[in-house]
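Let me give you the structure first, and then I'll get to my questions.
As you look at this complex, bear in mind that one protein chain is not there, while each of the others sits in place.
Per-chain numbering from 1; labels A, B, C, D, E, F and G assigned in written order.
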């Protein structure tokens, strides 16, 4: 009754960042804003670091939902960027779907706002089409913990794997020796406790 | 090992509102009362908005459980309204069951008080009969979080999908272009943060 | 893909109360003591009310674990009472096992202290032997929420259904008309909010 | 539809302690440090008590991650100790894998820091190879509860059983009569409430 | 700069129970209902035990606020009972004020529902007239913790002393030897943990 | 050592609503948005109900802070409305100060966003000038509980009294008989539990 | 309006440990038991380290309250030890009072179980007699946070200073150079995070 380990593979994974828009972020209340901002940027940085194909999408960005947060646009200036005209589920947008297929990857790492809609809907659609889906829970936000827990349960029951950005980075990297300094810098920039460890270590060994 | 996405379809869904009675509401302590009231009315409003067949039912409304909250009666003046004479599980009441069948829908969106009884029992009965059941967790309330978590686990294990009213609205609507103003009004009326986004947006663009 | 509703049946259920001992209760810290005491007594009262065969068991009651709480002994003076000489899993004790079998029931309602041991172990054993097991989560206690959550996950994954005493009572009773006053008294004695509803109702209708 | 009880067997179990390093411990914030320290030492003591083969491993212990906490080294002076040169998943390290296989056990009891990486990755690998895996949740730590919950869900869905050190000890021991004083001492040393019960009991019966 | 210890004196204290009414109790959400009910009854029992003059009062008991909870009426059948016709601050009611004065006591122990109104208002009035006021915080309830904290701050700044029923009982009793069994019974009836201590102690020493 | 009761007097009180602006409200995270919105509107409604002079003010409402929430403007169409050109402390704005003085009242009831700035600064200024200040804590919001607690401590130490809207309404009204239906309507509109009491009461007595 | 700094002085301070008894400890639920045990032992160790006169006292230790926890007796074998025959407030016991006076100190460092009685009562008595009192909040425990907060407010208002064992140690020590290793050992034994810092530091500098 052994169970296969569906493991992230940096050669077979793409990242979907869904609706991290300045207006919608005011709806996110299941995490402290300082932590949430850091998590989203950490996910973006790791995607960049591992050279994963990354797709940006927004919903009604000229209305109250507001524009994509500028940092993401800056980190991924050349990424496919689909400003959806109305589809709530990004998977219902053909341009988005084509961008996903164009990556040629079978593993999708997804995060967005809000969790139970912008993340859950494309997750369920992708699972239906046979993708392996990894939800980055701490780079996805929503109204409150009750909503989050409902959404996690729905996605997990459908076969999505729940991870956090740190776990994603570690599973993609596999071995520190692939690049100690690169991974160390990623952690130092986004984990204050780890940065402190490095600071103390460096002071004593320089 | 792909998994079908069991997705809400506004042409195939009905709403069951079970035992939102003035007395029973005093038992609900797993949510702030202001938030709970808002969630229940939001679910009612979305049901109205999408023209979903809606069924109201109560348990012993002439006794300590108290009458249905008047807002629901007002929103659905013509809905089937089954004041159950004693059955705790609404599904055990033939009149209720007939009303469900009369809708001709295979998807049931359900909420009620209290979660582990008035919601869970008909949910489990409906699943047994092959319905697709969507529990609106944030429009359902109970004694405390421990009770809620037990009930969620039981229903989810039996195949129910846990959602919240916002996710239900978005999955039913599919595309903002179907009616931007209608959906926007629904959100503005029941999500203070979204209302604020609209207020600011309107002030700057009028 | 419909799923059978495994539903409590008052003619086919027995109750197992495992190790509610005066010493062990000092270990229970995942619930307020006033609430926990009330839940345990509520479960005992409902078992009595529905005339369910009930089995009491203790572990090392002459040592630090302490004696069974006297209230349970008083409520069930004639119930099988197995003071286990050493087996941690009550199911490993033949006398206990015989008592369970002697009830002739296939549904077991179980609660105890501590959740991850005294409840989880016999639950897993009973599931293996084909019993339907209903864990009364709020009449079972343990060290902290982390421990509780681990235990719930293990039992739920193995097929146990998580319920609370109120849900158990309602699922056994089925219809208020079977005995309005009896069920009302049970609720009035163990749910302060419900008692208040009855008090107000009575004052206005007497 | 009965389900086999996959039960810990002291003759068939080994313990894996992964990356309990002085630096990494500063990342653990989902538990109070006093409690976490006690849980880790309790797991180590029970492993010693039951003579379970135990394997220690660390990640980059000469860098910021820091050395293994000295207590573990002292408790297991002769245990296999694999200082991994870079593999993040201990299972990817052949020396570690050989040590696991050399135990000849099919049940693996695992704990470590941080939960979603150092525990989850080898857990998923071991499950894939047919081991029965028991995660000691309270001797494993990570950044916050959100991360922990994601990791638990992923491991549990893959077939790991979530337990705590107390449950592990009880399931391994089976019967108090195997050694009352040994188990009592283990509990007295790591459960203040149990120690108090023994203190009071001893005072009254000496 | 020493400060006098304003200490409860059983010969100089009276108890005021304000608006513990069946309807108003549904507003109390800053405490678990099982715990709150127990605290109110514990305060009533200690008042009886120490023979303190006790005054009952209600607000609009024939309206939605509902009747006094019956237990209090039963414990104090002969106490002054002032059903206020409209005054929100009980101190504004002359009959109540006369009853307070008639006790001839200078120390007032007060509890009620809701804290920031029914307790705070008479507390502030009594302090103004030179009474020593002891607020029984855990036998007083209100909407949420935020409200409670505001009310505590207001009363404490005005000179009220915040206590809980257990502290009140201990300060009134002074010395166990005044009546070991009476005080022990009070604690056993209202503190489950203490009851367990007595149960274990009795089992070992009988 | 008796202490005067500084009591709200409806003939001597004015209300200051400071910076409840659509943009700034997205900063408020120490309260659930549904509850906070309700509290602010409840305060506005009670101010209207008691005919208290009310002053509205905003900070930079044409910039990111956004416009005053429209409901407040609607409730007080004729109130002094001071759109401050830059002063962070409203008290530093002469127009605002004049409006306060023009009320001729010595008691100021104040609420706003965010608590430690827009509420605390004018509170401290008003106290310095001899006003009696009543902070409506639950109609004031800020970043998190830590910030709130710091602000409360600062204001309370300076002599401000912390209240909530419900306490304010009760202290102003003094006696239900002044207008039972008016006060009842206020409570029914803003306290779901109270509304339920009235609904049940009405059903039984009509 | 400068305020004198009432500062702990190791030459002028005594420690009072009140009722840390095996039975009473089961009542302590405002702190995790692992943390609480550590705090009490840390306070004992610091008292020993600074050679402060220390007084032990118990209440009814031959009854359900149980014996003093053995560790304290072992750390202070020669300390005055007053087993009070009945006085609830230790200050009411002449033997205890004489022991306090015999120390000749004017600063009292106090901790005990439960906070609102065994700590608060002698604290208020000592303040009345002109002692400077320092309550060690984290080595004192009680039923729940509500009770604790009430007790803190009462003691703080009466002039007691609230500290924790770590603050006490630091204020007594004044300068690390008085004994780096002694203070470091105290912290290493009772603060896991500090122990980890030392472990990492030592590994890199040895």
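Details
Keep this in mind: a residue touches a chain if its C-beta (ideal position, glycine included) is under 8 Å from a C-beta of that chain, and two chains touch if they have at least 3 such contacts.
Every value quoted in this text rests on a predicted model; they were computed, and no experiment measured them.
Among G:52, G:79, G:108 or G:191, only G:191 touches the chain that is left out of the view.
Within the set F:14, F:100, F:120 or F:168, the residue that contacts the chain not displayed is F:120.
Summary of contacts with the chain left out: across G:9, G:95 or G:171, the touching residue is G:171. The chain not displayed touches subunit A at residues 22-23, 25-26, 32-38, 66-67, 69-70, 191-193, 195-197, 199-200, 203.
Contact between subunit F and the unshown chain involves residues 23, 26-27, 59-60, 63-66, 85-89, 92, 114, 116-117, 120-121, 124-125, 127-130, 143, 146-147, 149-151, 153-154, 157-159. Residues 197, 200-201, 204-205 of subunit B touch the missing chain (whole complex, contact as defined above).
Here, only the chains that are shown with their structure count from here on.
By residue number, more than half of the contact pairs of A-D reappear in one of the listed pairs C-G, B-F or C-D, namely C-D.
Separation between the centroids of subunit C and subunit F, computed from CA atoms only, is 49 Å. Averaged Cα coordinates give subunit B a centre that lies 43 Å from the centre of subunit D.
The set of subunit G residues that touch two or more partner chains comprises 23, 26, 32-33, 66, 197, 200.
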